[in-house]
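Notes for the one structure printed next.
What follows is subunit A.
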Amino acid sequence: MCGNEALAEAAVIAGCDAYFGYPITPQNEITAYMSRRMAEEGRVFVQSESELAAINMVFGAAATGKRAMTSSSSPGISLMQEGMSYLAGAELPAVVVNVMRGGPGLGNIAPSQGDYFQATRGGGHGDYRHIVLGPSSVQELADCMPLAFDLADQYRITVMVLADGILGQMMEPVVLEPKPRRPLPPKDWALTGMKDRKQNIVRSLWLAEGALEELNYRLEAKHRQIRDNEVLCEEYRIEDAEIIVVAYGIAARIARAAVDRAREQGVPVGMIRPITLWPFPSAQISAAAETFRVFLAVEMSCGQMIEDVKLAVEGRCPVLLHGRPGGGVPMVDEIQDKIRQLTIRSGAV
Partner candidate 1 sequence: MKTVFKRTPVLKDCPTHYCPGCGHGIAHRLLAEVIEELDIQDRTIGIAPVGCAVLAYNYLDVDMIEVAHGRAPAVATGMKRTNPDHIVFSYQGDGDLAAIGTAEILHAAHRAEQLTVIFINNAVFGMTGGQMAPTTMLGQVTATTLGGRHATGEGYPLQVSEILALLPGTTYVERCALSSAPRIKQAKKAIKHAFQLQMDGAPGLSLVEILSPCPTYWRLAPAKAMAWIEEQMTTAFPIARLKG
Partner candidate 2 sequence: MAGKIVIDTERCKGCGLCVSVCPKKVIIISRESNRSGYFPAQTDDIGCIACGHCAIVCPDGAIEVYQGEVDHIQIVATSTKRNAPQLIEEKA
């Protein structure tokens, strides 16, 4: 199954009530697949007039307590940023899938990781965060969906699944089965009609003196809670490693092969693979930087995640980059050469 369809089916299995989307390569399979499957399940599918409308449809469905999602690719996700800020301000649960493509501008339809800043720093206005998941296989991409919906409902926050053109298009065997849901709080804030309760209001406008500040502190407390409890990351062969590659998504798949090959040649190299890009696994990287090592960030961009690595390392060790932007995909041997250069320079071999 291709990644796009796997994540779509996983979303259906996870109980997605409504999908709103707009065509954009390289994620069209999601929209097409959902148009069929959601109809089969008697659920809601709407192809909107723009990504901007799509995120606002998600906003409406989420406000009534439904599990709603949208998917798009980089330029479309840019159009959704206003909506995502409103989702954060109104504390609504939502799932947004970004199958990244080369940018900036119209860019190209090749895979890329150039939206990392937008995803992890938030491209909308105001102080807000949303959870960002960075899967690196079709199976993991599919597994992200139930996790994303649960996290969204649990924390009343937007969860972005950050994939890329390769992950979306590549085909791999995948196991799709219902996953048990986390214990989730009731949605008594939802707009369901005032049958036997007082009026519910979903809003992000707080004009009263200090009210918005209060909301921001509440959001910040939520973010701290997420940072403390929801970080996911894989540590691969780093125990004795003197060089640590840090990579996520498809770049991590490629880097893993380079690490294995280098290991075969006796180079002590390992990899830390962030799965949640926000909250970023700073603690794990900081711990790894306790002993002197050379960190190599491998990204399909000019270097964005590297900044989070540097923040975690706090200058204790060198942090270098092997990045290829604009749809360029780093090859295994390139990464291997880079690792070899690092070993010579640091005299590890």
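Quick note on selection: all candidates are chains of the complex that A comes from, given by their letters.
To be clear about the criterion, contacts are C-beta pairs under 8 Å (C-beta built on N, C-alpha and C of every residue); 3 or more make two chains touch, one makes a residue touch a chain; residues count from 1.
It should be emphasised that the depicted structure is a prediction, and the values quoted were computed from it without experimental measurement.
Which member of 1 or 2 touches subunit A in this complex comes down to candidate 1.
Touching candidate 1 in their complex are the following residues of subunit A: 17-18, 20, 44, 46, 48-50, 52-54, 56-64, 66, 68, 82-83, 86, 90, 191-196, 199-205.
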